[in-house]
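Okay, so here's the structure we're looking at.
Removed from the display is one protein chain of the complex; every other protein chain stays in position.
The block that comes next holds chain A.
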Amino acid sequence: MMDDGSELSPTVAHIVRRLRGSHLHSQIERRAKDCLHQPEIKLDSLKEDVRSFLKTSGWERQLQNAVYRELQLPPSHPAAPPEHLKEPLAYMRKAQASWEKRVLKSLNSMSTELGVPLARMRPAAEQKELANKWNEMGTDEPDLTSFRPVYAPKDFLEVLIGLRNPNHDGSEAVGVRSHWGLIQVPLNVRDIPQLRRAYSELSLTTGQLGIDDHAHIHPVIVEQDSAAAQQYSRQGCSTGLRADLWALILNSNNQPQDVMHYEQLTAGVIQHDLLVDNLIYKDVKLTASNDDYYFVFEDFLYQVLLCFSRDTAVLEHFKYNSATPPRSFIQGERMSRVIPFHGFSMYVAPLCFLYNEPSKLYSVFREMYIRYFFRLHSISSSPSGIVSLCLQFERLLQTHLPQLFYHLRQIGAQPLRIAFKWMVRAFSGYLSTDQLLLLWDRILGYDSLEVVAVLAAAVFAFRAENLMEVTSLGSAEAVLADLSTLKVMPLIQVFLFATAI
């Protein structure tokens, strides 16, 4: 059988390559060099002494955290080209590429229509003015009426509904395996028995924070252990510890170079004005500013999102995303950005409750985006990708609430059309904030967005009786319009562990 040793060494070599030359690497090297002056380091046991020094001073733990982070990334075959690593299925790559082209075209035509360039250098007076009111950009009321969001979630849903595998035999339209939902791509999604095994920490007999608040707490923050923090987060984080725990799980420790990077980005915002900035303003005004929970953070949101749209380090994550970022040139300097859609600012808003220091807020948001949120608005076969989540939601509903699904389908209210907007935003803006943060605890704890699909199905299960009474899409939407009173964890627990199978 396959020699495990030979399987392991390319992985080790790959991780070493990735970490070599990183800031952590140079820090550890410097500390190792410094420690040579210390008397307890002996020449003949040099290797062991330096190693134990690094262990006791906490640097080994930091290295472990970095390696743990690297292991989360997908393994690759030496013959596989880079786009295959991003997304193995050719038809999905194609669909994502044509979606991006459409979005870019829309942006470009907006630019031409309104006569606003994609990017321009700000004149000195404007730069000074912006620098002065950096902390209160919300007070500005620019004329944004002519700007429209580039796309809304429902446009994206239409693209996903149209996704087809050219090698898939769809001739069995009505049969035992027929799928009543809108997603027609045969991805592998987990059913309830598999979910029960994977999410065993959520079982009805296990205490959860937020419901059973006397749950035993482990002091993982003292140990600074990323993997342990992730495990702890599965049962929910206590409010006081959440900010530190999330930062630890995301390995976002706000080093001086992170602060510097953020400051460089703010300088970039002041110097150049991007068309996308107006879209960000508009989005914040339309969504977060109108929300009872988040309007106080309006200024923070501008600061974070304007910097994010200029951050070329976000490019790195596109190696693992099938998307290729749109590019524009400002006086020879290349900037690549994510184009925000309607509701994008809601990814940042809940984080404002946890972090009040802009550079920390920024680095946590960026890490969350790179690991999770980008999968919610790009086409990929990843189990955490929006396509898989949609399919999983529909499958769970069809398998466990077939009468409800059939009824909704008959009245022209396909369940996904209602649930999609929740899932694309990971429920941000639909749940009350404390409940939302409990949900996001599990996203981090299980390193997967699957709980979002499970919650969507659980919400339908919860309101099933009312939904069976409705006779139109509009009234179905009305039944599911207000989720702000829902308690997330009991819903998920009951759906996963109390559903009869």
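Definition applied: a contact is a pair of C-beta atoms (placed from the backbone, for glycine too) under 8 Å apart; a residue touches a chain by one contact, two chains touch by 3 or more; residues count from 1.
Note that contacts and distances are computed from a predicted model.
Asks: Leaving aside the chains you can see, what is the UniProt protein name of the one that's missing? Options: "Cytochrome c oxidase assembly protein COX11, mitochondrial", "Bile acid-CoA:amino acid N-acyltransferase", "Exosome component 7" or "Nicolin 1".
Replies: Checked against "Cytochrome c oxidase assembly protein COX11, mitochondrial", "Bile acid-CoA:amino acid N-acyltransferase", "Exosome component 7" or "Nicolin 1": the hidden chain maps to "Nicolin 1".
Asks: Among A:127, A:165 or A:499, which residue is in touch with the absent chain?
Replies: If we include the chain that is not displayed, A:165 is the one touching it.
Asks: Thinking of the whole complex, not just what is shown, which of A:80, A:114, A:131 or A:204 touches the missing chain?
Replies: A:80
Asks: Touching the absent chain: which residues on chain A qualify?
Replies: 1-3, 6, 10, 42-44, 77-80, 84, 88-90, 165, 167-169, 172, 185-188, 381
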